Each structure stands twice: as structure tokens, then as C-alpha cells.
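Handing you a structure now.
Only a single protein chain was left out; the remaining protein chains are all shown in position.
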Amino acid sequence: MIKVLFFGPIAAASGARELSIAHSPGMTLGHLKNMLAAAHPEAMRLAVMLAVNGEHARDLAMPLSDNSEVAFMAKFSGG
Amino acid sequence: MIKVLFFGPIAAASGARELSIAHSPGMTLGHLKNMLAAAHPEAMRLAVMLAVNGEHARDLAMPLSDNSEVAFMAKFSGG
Amino acid sequence: MQASVRIQTEDFSQDEEIAALKGSSKRMGGIGTFLGCARDFSEGREVEQISFDAYGSMALSEMQKLRSDAIAKFDLLDARIVHRIGTVRGGDNIVLIAAGAEHRVAALEACRWMIDELKQRVPIWKKETTPLGDDWVTPHP
Partner (left out) sequence: MQASVRIQTEDFSQDEEIAALKGSSKRMGGIGTFLGCARDFSEGREVEQISFDAYGSMALSEMQKLRSDAIAKFDLLDARIVHRIGTVRGGDNIVLIAAGAEHRVAALEACRWMIDELKQRVPIWKKETTPLGDDWVTPHP
């Protein structure tokens, strides 16, 4: 399973903070993003930053291992 | 009388913190400076800033009223 | 002594953070700090409270990297970063950045750099509660 994390404005727009998505062989960050965009279009329009296992990720072709933690994040507004 | 004030390095070099100098008609800041330079040459070599009655003064031709307070000051080193 | 980098709901004391910072070196001649506070007014509207959400583990590790980067970049003797989460009201503390160096220029420039970078790098989000409802803040570009 892939653990998907939503925070702040994305959690508010999707009504969820955490989702479990089945992992499939060859699955990339881009595949996951497209699946979520179909299910949560409004929330995912805010997702301008991605992190895999707590590290910034920019390459949508990045393959995802099973049990990865993937965060889709709106523009930060801390400080 | 003119009250002359020395602080910090100038007080240390001259051995004095305050002097009283007789006022004379037409006396300027430059006249006072020359008198003090003769009496305290080492201290007055440090005097790069002047203040009359608590305000910065740069013009040595400035006339001094009786009872003025004149400070001869080394480069500041606060902060 | 508390850690140099923290995310916490409770308030912090600037005096305690400065004392901890100073404890690391007697060569410290200058300490720059930036304290971010909650304003009771933003974009023309009254703000009743501000709530923060964070990706806690990533935010902490990004703040730790940010501290190390600042120490290396500005040759600091020490630095500290504390960010609150949860809910705060007008006048309350939100974030403290502190940088200690031998001289003032490095301390103040590091402080400015750290708060600018924190806003770019650290996954924390701010929601303002106004009389018209709640708004997640969209930072200006």
C-alpha cells in the first residue's frame, strides 16, 4: 500500500488527511498523482509540491516502492 | 566660563573629565580647540568629533556663547 | 536544555532561547533574531485566530537542514528555530529565528535568510479565521 498524506488546504478540500492506495508494480509518482486527480480534482489542483518519504520530489517518473509515504502539498504558508 | 567635557579615551589621555575655561568675547570653537591642543596635545589628537551643548558641531568658526558645554570626542565605539 | 530546532504548540521565551544560544560560545558578539507574530488584521479583514497545520516529521527535518545550512553559509556559532503549530490569536508568537555570530553582519543576514528560506522550504500551512469564515492563506509569489 502507498500512504498518501494531505495537509492544510488540501486536507480541507478533499475532506481527508490520509489515504491508502494499493501499490502496483511499475507505479510512478505520476500514476499516483493522476489517480488522485480523478478522485479529488479540486484538492489536487492545489498540490504544487510533492514529497516521497519526507523528501521533496519533483520527478513524476519516479517509481514508487510499496509502503512509500507520499505527501501532496499546497504552497507552504508557515513562518 | 566654558565647560569642556572629555570622555573615554580622551579622559584617559588627559587625566581630566571636565575643565572650566574662561570665556572671552568673539571666542570660537577653533580658538578653544587650539587652547586645549596646547595643554593636552596627546588627548586632543584623538578628538575627531565635537559637540556644542549636546549637538554635533563641525564648523570651527562657530562662535561660543558664555556657559556653553563643549565636548571633544574620540571616534565612538559603542554598540 | 531544549533542542535547537522545534515545532511545538506551546509558546516560547526569547530570553530562554537566547540563553541557550549564548551557552554554545563566549565568542558570540552579535545575535540577530526574527520573531513572527499573529496580526489581528490581514488583507483588509479582521483576523480572529490563526491555525497552523504541518507535515510534522518533514517540517522538523527541513528546519534542521535549514539551521545547518545557515551555520555553514554565514559561519555562525549557533542558530535556533522554533515554530508553533495549533491555534494562536492576535499578538501571539508564531516563529522565532535566532542566529549568533562573532560579528553583527553575519548574525543579521543569517536571520533574514533563514526566515525567507523557512517560508519556502518548510511544510507548514496557515489558516486565518475571520468574521467571514476560514481561509487557508495563499502566499504571495
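Lettered A, B and C in written order, each chain numbered from 1.
By our rule, a contact is a pair of C-beta atoms (placed from the backbone, for glycine too) under 8 Å apart; a residue touches a chain by one contact, two chains touch by 3 or more.
Computed from a predicted structure; not experimentally measured.
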Wait, the hidden chain, what does it touch out of the ones we have here?
B, C
Please pick, from C:34, C:52, C:74 or C:136, the residue that touches the omitted chain in the full complex.
C:34
Contact with the hidden chain only, please: which subunit B residues?
5, 7-9, 11-12, 49, 51, 54-55, 71, 73-79
Using the touch rule from the top, list residues of subunit C that touch the missing partner.
13-15, 18, 22, 26-41, 90-91, 102, 104, 107-108, 111-112, 115
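The rule is short, and it goes like this: only the chains that are shown with their structure count from here on.
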The distance between the C-alpha centres of subunit A and subunit B, rounded to whole Å, is 73
Report the inter-centroid distance (CA atoms only) between subunit B and subunit C in whole Å.
48
